[in-house]
Structure formats: C-alpha cells, structure tokens
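Following this message is one structure expressed as structure tokens.
All protein chains of the complex are present and in place, except for one that has been dropped.
Moving on to subunit A:
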Amino acid sequence: MKIIACYSNKGGVGKTATAVNLSYALADAGQRTLLCDLDPQGASSFYFRVKPSKKLTETKFFDDVERFTKSIRGSDYDNLDILPANMTFRDFDVFLSRMKNSRSRLKKALKAVKSDYDVILLDCPPNISTLSENVFSAADGIVVPVIPTTLSQRTFEQLEEFFREHDLPVNKLHAFFSMSQGIKSLHGQTMEEMRKAHKKRFLNTQIAFTSDIERMGVHRAPVIATSPRSAAAVAYRELHDEVMERLGKA
C-alpha cells in the first residue's frame, strides 16, 4: 500500500483539484483508493458531493476502528472511497501507522469488509504543523503543486528547508508546476530557473491554468470524469503516470 500526500504550504495553488483528479486517475487505473480530506479549507469532499461527517469531530475517533470504517463514504466512481473530514485529525499519524501495519486491527477490519486500499491519498492542510510532519514521514511521496512565481519559489525552498531540518528525505518531494500560464513570460522564466535550482524535485508534467479546472466547482466532479479529453484531464493523467512511475522506483 502506498500513501501519497498532496501538500502545499501556500494556499490557492490547485492542491485540492490535484488531489481530486489524482485520486480519480488512480481509481480509474484499478487502484483501490481512499482519498482523505484533511484540509478544512479544501473541498475535496465537496467535489465528490460527500457531506462532512459530524461524528468525525469526536476525539477518541481513531481508537475506534469500527467508527472509522463507518465514516468512509463510497464515491460515485468504482475503486474510489472518500474519508470526508472537518476536524483537526490530531491523531492522524496514529491512523497512518496503523494503515501501514498489516497486522493492525484497523487494517484487519478493512480487509474484513474487502475495503483494503492500494493507495491512500491525503489532501493536506496548507500549513506546516505536527500533522504535516507526521504525514511527511508516513507518506511514500509528497506531491507539491507550485505556481511558477517568485513567491512560490520561496515557499518551496522553505519546504525543502523544513525537510532538511527535520531529517526528512527530500527525494520524497515531487513538485510540479501548477496553474501555469503560457502567455506570461515570467512563468516560463521562473519554471526554467526552478528546474535548474531544484534538479530532480520537479516532475515534467505541468498543469496549465484552464477554465475546465475552474468549472470543477460547477460540475462537482473530477475534470477527468466530466471532460476526459480536455487538456486538463490529459495533464492530470500524465501527472498520475509520472508520480506512480517515481513511486514505483522508490
């Protein structure tokens, strides 16, 4: 089982759109996928029309295997389940370690209801906190959308610094350029610089800024599902292929 985190220490970079489409692409490729909505400001549950579960705010939640499995919701798509959330998830690291331990009660409970997952995708909140640190150490890979601007460049460097300071392997970071705009020469320039400065950290895929992605809020569905032939859908599938290839080698 693989754990992939979608993370950005800056808001409004297309992180949730990435989590939504990446999870869909994974499920569509036959991976049994659980998307965990950890970002209180994000809306991955909203895009899948799943209402946040009220029961999830209770603190002892992760000790209670049955209640955890009960709060998972099936999406409208095969192989894709959602863990809707509007809580702090202060014990999330406990959950992740249990998911990784095949002998844990949680894992056994999931297996018992044939809901074991091949991939868990985490839509993370945009701040570096204890939660993030735990997620970083549990995840097999961290997908980081970066808008090609000077400001984003600084934020990404901060993230790398955080990794080094906390002895986390930087090669877990898989950044890609998000919401890039071809007509802005500054974007092109920044991308070139950043690829040079952070060799190997950046994926080849770019997710360009398109109205299809903006309209996801209207359709409330992954863009790959609603407009499978759009440039955005193609780009997200490429992102999926590239991420999975990298994680396969890891």
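Points worth noting:
Heads up, the rule we're going with is that contacts are C-beta pairs under 8 Å (C-beta built on N, C-alpha and C of every residue); 3 or more make two chains touch, one makes a residue touch a chain; residues count from 1.
In this section, contacts and distances are computed from a predicted model.
Missing chain, UniProt name from the options "NAD(P)H-flavin reductase", "CHAD domain-containing protein", "ABC-2 type transport system ATP-binding protein" or "RNA polymerase sigma factor SigW": "CHAD domain-containing protein". Within the set A:Tyr24, A:Phe48 or A:Phe202, the residue that contacts the chain not displayed is A:Phe48. For the chain missing from the display, the contacting residue among A:Gly11, A:Pro40 or A:Gly74 is A:Gly74, taking the whole complex into account.
For subunit A, the residues touching the chain absent from view are 32, 48-51, 70-76, 78-81, 113-115, 220.
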